[in-house]
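Only a portion of the chains appears, each positioned as in the full assembly.
Residue numbering begins at 1 within each chain, and the chains themselves are lettered A, B and C in the order written.
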């Protein structure tokens, strides 16, 4: 691909990008949030039509007017936004568009068999092929997406942040499959914000910034600092946070969770969080961490136990009571659980605190704009114009806006569920700094993340969760990544 | 909630449970009918109920496809009127049975495809595009018929469609065949699978290499075709074509489909539920008449029954998504 | 008014019957613009009303122009349409209101503006709102149907007859009036109305409701159907159910039904007229009003303030006599 330009109204998403991929290699595409990676691969998949530029396939110039054209040519794509149909079964999703059928009649048994084979190849023979995809966890869905790409017998597979929703062991499975594919001569375009993954499987790296290629044909062992500098134009020393002085105020117990449980999800969860403390919750995908957070927040009704904030018990299953008590939640699924895509950034930011922006029911729009602009500048959200539509922001910036919502509200407890999912290195570092600052301001934080170094580097204390039970609790500096991994996998609590 | 732990078995159970409770409502109505009126549970009354249900049922089958594909078709009622008028003009009738039927089906299909093209290629909101078709088709039907009822002179036509095979009226056979064909098309073919996919997530379906626009146009074509067939059936039942045929069929069909468990936002639905939904509405009307209730009382109770039926039905699925 | 059957019935408005105009009145006079407003012609009878009006204007084209607003079942829309006609300053208004009570106010406004109003059929609330009313008598239509049926039952010596009724749109006052007349007439004979359903003046609802009614009543002695438009459906349901044991009476008097009555092969034996020819008469009256003429045969100098058409009972015996007023449903 050479000189690709793609314009959206008001945005020049691609501004002359070049990308060359050779057979049998894993080509990594790096760039900040909003650099244009997803747009580029959508052009490659026939989903977007480029305004300028040329695509060559095996030496010949081609055009890709539709997704079918790309699929026929041999390009299969795993999109970043999950591109599955929640109401259809796993097998139906895998073979959508090239159904196993005879004379138009579907051959479901054959489809199920082949689906099982594909899932087995991905190390997940236990996922039933006739289960509805909407019932699977995000990780399960990611696997289906992957199986679908494999089902196409493609010569080039594009993976847009495939590991964003995966835990460590799943990532290893994926890498094994990628290695198999490249060994067969299939080329892979790989997009991820986790640089260590690129080191592990990447062969060559292309870096794009602001819709332009800024570096190509780098080797996978290019030093992190150099990559980050290329991506962001500035230096970031380390990707993950390093431990800092604790800001815990032991005297102030802010959040207290007692004997909390929900049937079939988790049971007997007890912990307290002090002012200025960051409590990390580690565990595998599916361990029930999101459920715990959502139950504390009142978004789910607890079957047992209580939650209190500053000694006052929250009403069970009532988000309002939690919000009033100063609890905020940045949920796991930004798009479906937190963002109002049709609204401006300011409107998203003030959603939870409309009462303080209204007099007699009328919104004070000037104050709304002023306050959200101030917060956005605090958080270094870019672009910081609060009147922009939030759908035009990159993922990392959207995440900041969600955090800003609770800061504007003045929350004392902030629950963060996978706050850095899909967020680029530069923005991550800023989020880490932000989380620290919040703690320093006396906010009690609970942090759920699938990335161990993140939990260990940020949290003061860590809970390890497995199968809905807390199996271990310890100060973060007494734990190593290996310990925690052992615990979550084997359940051999120390 | 993003990741509710509801294993497939459980969800399958919940769909079956809904269908079963819907079926329960139908059985309950039949029991009420039998108790309140001696003439309810007789062969000829059941014949009548089924014959009345037949055209609505056929329309509801087409509507099921449209709604599963996350669309809506408000035009079916007046397309029925248009097709019935077109197929019974003196000119058409002069060619006899076969041409009449083909004409009815073709008019329905044509109107449906126009809807589909406006929605899929013209990117019009389905509600508005089919509302426009509703108004225009009604006008055209009145224009063609000169606002008169056109009586069918072709005796073959009447003999064929008013007759019975094996003791079952022709109209009921047609209903049975259409529902069966609709079920197979929806659940056992690539076409049906893609219809679900489009309703569930059109963008993802497009990215999977499916021609979403063409498929959408075809789905509306199917709805139009069933409207055309319903017109043929109504002409047979009433021995006449008229621009007033099919009034309110769109609302009845949509209500039956939705009561039957198909979701208006698309991506999910069952053909069996639609059939039960249609039968429930027909049986309710029949019971009212059997008991000589006045229209006002009929209407009040009908609304209340719908609410109760739906609330009963959702009781099960509610527990599931309870937060 | 008199009807002038064959000659005008053969014009391009086949089936429409027009009034003659006699003596001096037949001569063209001063130009008159007549404004005409009726409900939506979604039904044979009302379509015939509009058609008859137009046919009548055709007959008087030398001195009459018509501004016909056709079309709505929403009273407030019809009010707006009449207002539009008033704004257009027509000479005379002919109004068949969707609902007489609701259009009264605008009728009165027209009269106040100096435009004489011919109120066609559904009557306004006050005579102040019209110059002349011409229309049928829904109550008497029911009475005549009931009286005919009662007489037939007596003739057949049926002591406790089961008498069914297929009404039209139940929420319209005219349906109420018809049903009331029917009930009263039967009561006078010591009978009562048995199973009753209400259709919606359409063939399809006529068929549907009758099919249900026939199942609810395994045996019937008589059946009155308010409206011959829906009658096609009613007959279809009766034939499908293969029922012959009762006699049926229709309403309004469509060509179709009168032919069937004459042929005497179906259950229908009579129909009570409610003829749309009244609209031809209304146009004729409007013209005379506009030209300040009286009605030829009457001694009055002025057009009378009210004319009620008669709901004759059409049977096999007198069917020929009424063939010309029959309308195409």
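The rule is short, and it goes like this: a contact is a pair of C-beta atoms (placed from the backbone, for glycine too) under 8 Å apart; a residue touches a chain by one contact, two chains touch by 3 or more.
Being a predicted model, the structure only gives us computed values, none of them experimental.
Each kind of chain appears once in the view, while the complete assembly in this file is A x1, B x2, C x1.
Everything below uses one rule, namely that only the chains that are shown with their structure count from here on.
Because contacts link the chains only in sequence, without closing, their graph is best described as a line. Across the interface of their complex, subunit C is touched by residues 37, 39, 42, 44-45, 48, 51-52, 142, 146-149, 151, 162, 234, 237-240, 242-247, 285-286, 289-292, 294-296 of subunit B.
Note for the complex: subunit B touches subunit A at residues 1-8, 11, 184, 188-194, 196-197, 199-201, 203-211, 267-268, 322-323.
Only residues 41-44, 47, 170-171, 194-198, 200-209, 211-218, 229, 232-233, 235-237, 239-241, 256, 328-329 of subunit C touch subunit B when the two sit together in their complex.
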